[in-house]
Structure formats: structure tokens, C-alpha cells
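Excluded from the complex is one protein chain; the other protein chains are retained at their positions.
Our next item is subunit A:
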Amino acid sequence: MAVSIDPIHQFELKPLVSLGHIGNQEIAFTQSALYMFAAVGVIALITIVATSGRSVVPGRMQSLAEVFYEFIADTLHQATGDGGKRFLPLVFSLFMFVLILNLFGMIPYAFAVTSHLIVTFGLAALVISVVLIYGFMKHGTHFLGLFVPSGVPKPLLAILVPIEIISFISRPISLSVRLFANVLAGHIAMKIFAFFVVQLLLAGAWSVLSPLPLFLTIALTALEFLVAALQAYVFATLTAIYLNDALHPGH
């Protein structure tokens, strides 16, 4: 089949098994779902299979699992203090899931699951739901104190409270769009610059210029690896910060 030069083509979902429709929604096991379960498998490989020896002196894979664990546990502890430990499975799962899916996206021809807004929004909605549910369960209506900055004169509250509420509502949007947009833009940029190389090579005398986009593609690829890890970290850190609001609503 003719290859798509279209940089958007890489984000198409390809149903592997179609399971029917609900309304206008097509329910299908796509390559995206396959990558999600593959990520779960890889994470289980690192954190469960590699640690099955429970060695006091760890091997490489067990070290990797321990490094991830300590990294996320430290991040969570810094953001939420001692009370946040119950959220470690959530933050750890989010970090590993986003990290592995981002890195999967860096494999040539592979699909970047996190380039779909609905996936990142699903994760962000999960985070905000946990914050809301836990916040109201733990603090009841005191949780609404989150929106009322303390030590502010009454008239100012009329302005500040709506701002706080808007800022809270925008959290899942910013959390999901940040990850989605980074991955999407990075993959589009890589594809475009890589395609420039091909186009220049086919353009006769212009082909002498083809190393330029090649170097750019290489640099972009390195940058995208950084972005893949950084966005997973940002996602986990922001999750920890939002969870801190559920634990300690006072300003």
C-alpha cells in the first residue's frame, strides 16, 4: 500500500478485532489497546518478574524497579508528606504507564498511545476524580476550603473563589492536553523532518542539503526521548501535587 506521507497518518487507530458498535461508537480491539496491554506487560516484567528473586543484592532489572519505586516514592513524599503513601500505587502506575507508552511511541513504526487526547484525558479525569472523591470523603465540606484562600479580605474572595474554581476545573484539561500535545507535536515534527530528508534526496541537486533535516531529525529524536520521560515525570508530579490538595485542603 502506498505509504502515507501525511504526518497525521501515524495516529490512526487500526482495529485488529472489531467487536461491534454501540450507537455510533465502534468498539474494537485496536493496536492502541494492544500497546496499552503490552505496556502493562512490560511494567509487570520490570516490577514483578524481575523482583521475584527478592535479592538483597539486586540484578539490573530489579535495580531498575527499585530506582523507579524510590523515585516515585520520593516525589510523592515531597509533595504530600507522610499521608500520601496510600496513593503510591496510583502515582506509580500512572508514571510507569505514561512512561512506557511514551517510550513505545519512540520505537519506529510503533504507535504512540499517549498521542490520543481521550487516553490522556481519561488518565487526568481519573486523577481529578480521586482528588474529589478522597477530598470529600476525608474532609467533607471542609474540602471546599480549597477554593477559599485564607487571610484574604472578604471583598477579594468574590474574585478569588471563582478564579480558584476555574483553576481547579482546568487541571484535568491542562494535565491531559500537556501530555497529548507534547507527544503529538513531537511525532508530527519528527515525521515531517524525516520526510524532508526523503524529499531532498529525490530532488536532484537539492539532495546535497538532505543532511540538514537528517541532523534535525536525529536531534528531535533525542529531544523526544527527553520529552517522553519528562512528560511522564510531570504527569506524576502534578498528580502528587493535586493529591496533596485532597489530603491537605487548607491553603
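Structure notes:
Convention: contacts are C-beta pairs under 8 Å (C-beta built on N, C-alpha and C of every residue); 3 or more make two chains touch, one makes a residue touch a chain; residues count from 1.
We take it that contacts and distances are computed from a predicted model.
Taking the options "Transcriptional regulator PadR-like family protein", "ATP synthase subunit b", "Amino acid/amide ABC transporter membrane protein 1, HAAT family" or "Spore germination protein KB" in turn, only "ATP synthase subunit b" matches the UniProt protein name of the chain that is not displayed.
The residue touching the chain not shown here, chosen from A:56, A:158 or A:205, is A:56. Although one chain is not drawn, its touching partners on subunit A can still be listed: residues 1-6, 8-16, 18, 22, 24-33, 36-37, 39-40, 43-44, 47-48, 51, 54-56, 58, 62, 65-66, 69-70, 88-90, 92-93, 96-97, 109, 115-119, 122-123, 126, 180, 184, 202.
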